Every structure is written in C-alpha cells, then in structure tokens.
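Once you've had a glance at the structure underneath, I'll fire off some questions.
Complex shown without one protein chain; remaining protein chains in place.
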Amino acid sequence: MSANGNKNEEGKERIGVYVCHCGSNIAGVVDVKDVAVWAKEEMGDEGVVVARDYKFMCSSLGQELIENDIKELGLTRVVVAACSPHLHEQTFRTAAERAGLNPYLSELVSIREQVSWVHTDKVKATEKAKAVVAGGIERVIQNEPLEPLRVPIHPATLVVGGGIAGIQAALEIADAGHKVYLVEREPSIGGHMAQFDKTFPTLDCAACILTPRMVSVGEHPNIELLTWSEVERVEGYVGNFSVTVRKRPRYVDTELCTGCGICWEKCPKKVIDEVFEVGIGYRTAVYTPFPQAVPKYPVIDTETCIYFQNGKCKACEKLCPTGAIKFDQEEEIVLLEVGNIIIATGFDLFDARRIPEYGYGRLANVFTSAEFERMCNAAGPTDGEVVMRDGVSKPASVGIVHCVGSRDRNYNNYCSVICCMSSLKFAHLVKERTGAEVYNFYIDMRTAYKDYDEFYQRVMGEGVLFVRGRVAEITDATRSPGEEGKLVIQVEDTLAGRQRRIPVDMAILAVGLEPRADAKEVAKKFGISCSAAGWITEKHPKLDPVATMTEGIFIAGAVQGPKDIPTSVAQGAAAAARVLSRISRGEIYLEPIRATVNAEMCSGCRICNNLCPFNAIIFHEDLMVSEINHALCQGCGTCVAACPAGAISGTGFSNEQVLSQIEGLLEFSFAEEPVLMEMTPA
Amino acid sequence: MNKYLFYPGCSMPRSARPYYDSLMAIKDDIQIDLDEIDDWNCCGATEYWSVHQLKAHALVGRNLALAQQKANGSNTLVAGCSACYLNLAKTANYMRDDPQLNRQITEALAAGGLSYTAGSLEIRHLLDIIYNDVGLETIRSRVVRPLTGLRVAPYYGCMIVRPDPDNRYGNPEYPTALDKLMEVLGATVIDFPQKTHCCSGHMTQISPDVAYELLHRLISGADRYEADMMVTLCPMCQLNLDAYQGDMNTYYNTDYYMPVLYFTQLMGLAFGHDAKELGIGREFVDARFALAKIGVEVPAEDSPAQPKPRRRKKEQGLPMPRMGEEEQ
Partner (left out) sequence: MSAMPQVGTDLKPISYLEEVSRATPGNSRLEMCIQCGTCGGSCPSSQDMDHTPRQLFAMIRANMREAVLASNTPWYCVSCYYCTVRCPQEIHITDIMYTLKSMAVAAGQYKETVGADLSRTFVGYVDNYGRSYELGLATRLYLRHSPLNILSKATMGLGLLTRDRLDFTPQKINNLEQLQSILNRAEQIEEATA
C-alpha cells in the first residue's frame, strides 16, 4: 500500500504515542497526562518523537491528530493506548492508512480493560499503564508492513439442502445472474414445509406458497438441481471450493422420463413411507415423494423393489411409455467448483418414543405433530380427514400436548420455538374439521412474532380449552366409567390448582425440533463447528447469524437452530446477500495475520497438522514438510506455539514481536523496586 | 460363582420371609454367593428420613461401614428390598459426591469406631445382579419346569427404577428387566401399564383411603389385562398388595383375587423347587389356584375357598409406529 516514513538518522523508527482519556473511563484512574509526558521523555531513546493525550482518540478529531503527525512529523510507527483492540484496532489502522502509513504499523494497547477498569489504586494503575505502553512501543518497532491477502471468488455457489431456506437462497443468487448448484438428499426439493398442511399464522396452504418457488428453482436457467444426491467431500477454501457430490442412481433416465406416473401407479410393492409420510402412509418401491415433486422424476428404492431384491417383476420397465426405467443405471460422481457454500440442511424431529409415559407407539391414538400434519394435508394418507388410528372414526375430543422433548433437561434443554404456534394451528384445524372438543396443554404460550399472539386470541375465540400444565402421563389405565375406551391425559391444572384426568379420543404430541442426526458429520465435512446438541455454530449469535467461522461457508434456516418459516426465508435471503456481495466484488481481502512454516526448519513431525482448528495445514509427503494455506489460516497461533522446532512464525505476531512486547512490559513494571537487577560478575 | 455382600433389611427375616426363603433356595442354581453383613441395622425406610437427615445417613452409614469391613473380596452390596437399596445407594452416592456431608457422616461413624471409604462400594438391587450378572441365558438353562400359560403382571414398584441414581434400568417409565426375566421362565408377560406405579408405601398407616385407591389402581389394572398373578421385587409392595387386598376389596365393594408372589419364588418354581421350600402358601391371597393352572401343587392345611371366576369384557387403519427393541 504505502512505504514506511523515513527513519531518523540513527536508524530508529519515529514513533507517535497517543494516550486516550476515554472520558473518565481511563482518565479517572490513570494519570493519562503523566503517561504521555513519560512516553516522550523516557521512551525517547526507543524512538518516540511525539506523545499526546486526548479525550477520545477514536473520534474524528482524535484520529486527525494521528494523521497530521504522520504527515507532518514523518512518523513510521504509531502506538495508541486506549481501549481493547477488539473495538478500535481497525479504526486506528485505517487512520494510519489514510495518512499514507501501512496500517499494520499501528498498534493499539489496552489501558482501559486491562488497567483502568480493573484497578482502583491510581498510582499503581498509572505505573501499569506505562508498562503496557512500553510493551506496545517495543512491539511496534518489530512490526513489518503487511498487505492483505487477495483471494479471487469463483462466481458459482453451492447450496446444500432444498428446503425453504435453501430454495430462497438459491433463487436470490440465481436471479442476480449467478450459477447455483442446489444439492438435495431426497428425491425432491421442498423440505419439511412440503409436508405441512397449513402454515401459521396466516393459515396459508404450505404447498400453495411453496410449490411456485419449487417450480422456479426447477426451471431456473442458473440453478443446477442435484437431487437424490449428497456432498461427499469438500476441499479448498473461500472463493475456491472443490466439492465432490455423489448423485445416487434413480434408475430412471431423466432425459426420457416425462413424469407421467404410470410406474408408481402400477408398482405392486407397497411399503410404509417413513420419510415423507412419517410412517403413517404408504408409497411404492418406485416413487416420487409427493405429486408436486421437483424434479418430477421418480426414484427406485432398491431395498424394497421386487426386481432388486429377487429379480422379478419389472412392471415399471414394461409399462413406461418412453422406456425411461434403467435398472443398470450407476451412481455419478461430479466435481463442482464454487466460490461460496450455503448450508441449509434443516432439522429432524424429537423421537416421541423416548417418552414412554406419553404412550406414543403403544397407545394407538397418540400421534406426533408430524403425523397429524400429514393427516390434515389434503394429499395425505387420509385425504385431509382428521381420523383416529383405525382410519375411520372421527375423534370427539382431542388433547394437544406442548413441549414434548423440549424445555426438558431429561431430553432437550431448549425451547423449540415453533411448537406453541403449530399446536394452536392444530387446535384450529381440529375444530374446523371435526367440531371436537380441543384441549391445549402448555407451560407457557410462546407467541412472540408478528400476528402470532393475535392468532392465539383467534384460537381462544374458537372455543379451544387451554390448560396450563405440563402433561404428566397419557394412559389407557382407566379409573372410572367416563374414562373407558378413552385416552386419559393426566395433568396438573396449575391455574386451578389441582390434578385433572381428562379423557380424550386422540392426543397430539407437539414434538420438539432437533438437529439432523448426522449434523456432526456434516459439520466436520465442511470444516465448520456445531454445538454439543448439533446446531451449527454461527459466527456471532446476534450480529452475524448466517456466517460461520469458516470464510466462505454460510448457513441459513433451522440448521442453525429451531425457527419458523419467515425467519428461515429471511436467513436464506441474508446468506444469499452475503454471497452476492462477494461475487460482485470478485475478490475478497483476508487479514494478513497468518502463520507461515519455515520449510528449512520444519522437521516433518506433523504435530501442527491435527492441531489446526481450521484444517489449514497440509503436509507434503514428498518434501516431508508442512505448509499452511493462508486462505484458511485464521491466525489463531496454535501451531506457532505448538511447533517444537519453532519453525512456524506468525505474520503480525512473530516471536520477535511478542517477546519484545513482554520485555517492554517487564522492564517498566509497576513494582516499587526495579524488577531488573544489575548483573555483576561473580 | 458371583460373590456379593448382602443386606437383607428388616422385612426379609419375617414379613417377607418367603422372599428370603426362595432366594436362598435358588442362589445355588444361579451360582451367587450372598454374604450377609454381620449385625446390620435398619436402613431407615421412609420414616426415619422424615424426621432426620444427617442422622438417617449415619444410620445407613453404619451398614456401609460394616459391609466394607466384611471384606469378602466383593465390593458389591446387594439388597432385595427397593427402599433398602435406595437408602443405601443414596447415602453411598452422597458420601462420594458431597464432601461436606461425607465429613459429617464420617465424624458420626467415628464416634462408634467405624469408618467407610466413600465410593468403595457399589450398591445394587437383587433384580439387577440377577438380570445383568447372572444373565438371561444362564437362567434359561436352569429352567426345568417352564411356567407356560401363566399370565404374569410384572410389578416393579417405584424405588428400584426411580430415581435410579446409577442408571441401571434404562428408562424409569418403562423398564423391561423383570418382564424379560419372567419371559425367560416361560411365563406369558402382560404389558402392564401400571408396572411402575406406586403401591402407596406407608400410606396404609397414614391414610388408608389413599392407600386403597392406589392399590385398587394396580390390582384392577392387572385384572383388566387378565393377569393370573402379579410378581414383585419389594417386601413393602408385596405386603400392601397382598395383605391389604381384602380391605381394599371391602372399601370398593369389589372381589378382586390377585395373588402376589416374589420373582424369586417364580424363579424357584421354574427351576423345579417345590412350593413349600419357596415360602408359597404364606400369602393372604392364596396363589395356589393360579399355580394350579401350570400344574404346581401347594400343600394346604385347610381347603381355602376357590375364588369366583372373573368376568372379563371383550375388546377391536393407519399403521402404528414401529417400536424398536427395548434396550436395557
């Protein structure tokens, strides 16, 4: 960017020291004027040519002080003593840059968080501040001018997961004119939203609002859809990822298939559909998960297909009018080159069998929310009729149980966010379709977003009965004639203050959301981290929810944590915006604070390889040395510290810089006696 | 041969003597060695703990110290009664995990010249060691008279599976150890929804009305599922269900006839022992009629009255969820 200023005649740097008052935050404890005077007088030999104190160094005027001194006094180094570098390191670096000084020749040392905010003894605090400034001065002398790394960005993007968040992200990027690969593990995109009947709070039909988006994705010239596929391996770094995708064989030639549906209409093998129908409905061995599937091409499930199991049948092949069934089709491995990745793989549901006292699996008429969604869906196994497990009888009373497997230290400690709203939705749907008596059993009613509480009011107005109590048991062990033949929901009605046994025909468990079962493997594959539960970790929970700690990989939707559809869509769009900003710039700058292996000193012990949290170190077998990929390296310093040969050094935190800073600190410690003692010969 | 330290508890010598007798009868069949602690004292049941906390821990602490002193090479202390088991386990665990409590109990024990090293004993229930250490395969191999046709309602009661401080029974709501044990003996095990519901403990003394209600739920439940008998593993449960069944029937004006035996008694029958040896015949609700179903004769001094045959009600889509194998 720019050259150094000129050193003075003795070859020393020309250092400017700026001590900030930060109002009374620092000045109230540290005698800032004294520190500035001391810096000029006592540290002049080190190269300090000017030392100032000022009320707020981060203000425009404060920054101008630095800029003017750089220009007029030819400063070659800058030390600011103020708040923590987390806050204003960038501010002062940019100020230096504006004045023509390489930004990495400016250091910010903290005399607020590390001195004035943690000490009360003013004398000692001032002495400590001087020590900290001395450390900063010694260090900055060792700083080298650095240039940020420029990484080109490949304009294509990979979106993993074809649910509503992934679809949103893909469409945003594709509409901006850039290529998107959308990889989806199931035969069709649509995700969980495709399974729902109505969505809260508007009671829009899920398919009606989702399918137009799905069709757009299917038809978009910029979106390449890889369904029935999985990401196998990810290599590379931001802007330059190489992703290996395994396209599983559908056994259907997509060039020939018209989606007419004769194959699955005529397939004789009927099995329980555990995925889309959540085990409450059936599909055939050759199938599309639902009629509006995108893409429309069916797949053959080899585990249940009669031909694949024992060589017979082949009805689909015989009947297909275009000869699209190809039993000998093989899987295809494709390599995708992309610049950014958005992970939107969604969630799984809590397994209600883990709570035996709710009777799911033993008592016929206990259903999960997912089963009930499929039941209500007009294209579902009961054509949208609300019926009991016998498939025929209509319930006269229904109990809806909130918080199943959520807010419970025995299962999942967190709140799953959407269950209160979907339980209210179920209450409404049951009332609408059966006129049955409906009870909702809740601990708290969590209806926090736009139009959500109004929805609660509406459902209350429809005559649904609310019992504030967490259901203790659902049982068929009856105690009185009124309970015969029913499910009894035993609960404490906490507002009425007593235990109640409420007989119902049907119970619906609002099961919580969980991360996908393979979340940890997926995180590892992409080199991102996830929480202990399995939710992918965002870069910052408040200020950066769609980025991860790995540059170039973003997340959107429920993969980050339980959330509703509006929030998932917003996150999908946000992730797309982040990606588009990179693509439009064409390249990004990475902080040059990186580690480098001195190949001559490297012994090939590979200790650093496994320590790197960012998988940034590669080992060259032929040369027997390790090398650090600067695009992946985040400058954490772990390898620098771990290398037994000291062969790794960090740009921006070299051994010289760190040791000098330590020496500076110790030499001017705030002890009453001098720390350094004279060494006299024995 | 599996060796254990054994704590019988106050009930086994007398009110639950059949439990003890049947255990002694089968222990050689399943090769377990039960070394009784010398001069053990009461575990405090639930009453002692309702008045004292530390003193109750000290009461149990003496048993732990005596067990450790026995030093027979085993560090597993076994109790047959669920309350004894839980009290022993609670104190042992608190001594291990709570340093302050450990200090206090240690001080109290020292006043009697005893000591117990926290964490040195493992406390387990009799069902646990039979199911996990002896194992179903060994038990199956000892069965000479399978209890085929006997419909059994396995009844665990509370304190063995809850709070389960050492996590031995899988899910406390739906344990299966006793069920599987009965199955291996050849009995027909019914899926009894109240198998871990409470027998009312000492409410028989404090409030008989509450006790009868709880007992009624259990017995009517087992009857509804057409059980021939209930099988239990705790002296308190057996006493309540058995001795108070008559009073419960009077209270509700019902005529349930549900015999309640210990699981060790059924094991003994399956292993070929005779009823008297196993203490059968000392129940209030005579088990002879149910056992006659499987050809077991119980000698009687008098001819007890045959119970009236039970009249039972008859019972009649969308696929049910697939349930996996219940893991222990």
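Should a chain be cited, it is by its letter among A and B, assigned in written order, with residues numbered from 1 in that chain.
Just so it is clear, a contact is a pair of C-beta atoms (placed from the backbone, for glycine too) under 8 Å apart; a residue touches a chain by one contact, two chains touch by 3 or more.
Everything numeric in this text was worked out from a predicted model, so none of it was measured.
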{"item": "Residue among B:Ser200, B:Ser220 or B:Gln265 touching the omitted chain", "value": "B:Ser200"}
{"item": "Selected residue (touches chain absent from view) among B:Ala92, B:Leu121, B:Val134 or B:Cys158", "value": "B:Cys158"}
{"item": "Option touching the unshown chain, where A:Asp408, A:Asp518, A:Asp544 or A:Glu663 are the choices", "value": "A:Asp408"}
{"item": "Option touching the unshown chain, where A:Glu473, A:Glu514 or A:Glu538 are the choices", "value": "A:Glu473"}
{"item": "Interface residues of chain A (partner: the chain not displayed)", "value": "357, 403, 407-410, 443-444, 468-473, 490-494, 497-499"}
{"item": "On chain B, residues whose C-beta touches the chain left out of the figure", "value": "10, 13-17, 39-42, 44-55, 57-59, 61-62, 83, 94, 97-98, 101, 104-105, 107-114, 158-159, 162-164, 172-173, 197-198, 200-203, 205-207, 209-210, 214, 217, 243-244, 247, 282-284"}
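Methods note: only the chains that are shown with their structure count from here on.
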{"item": "Complex contacts: residues of chain B adjacent to chain A", "value": "171, 173-174, 191, 193-194, 217, 221, 224, 317-324"}
{"item": "Residues on chain A engaged by chain B in the complex (per definition of touch)", "value": "272, 279-281, 353-357, 360-362, 364, 375, 381-382, 387, 389-392, 475-477, 479"}
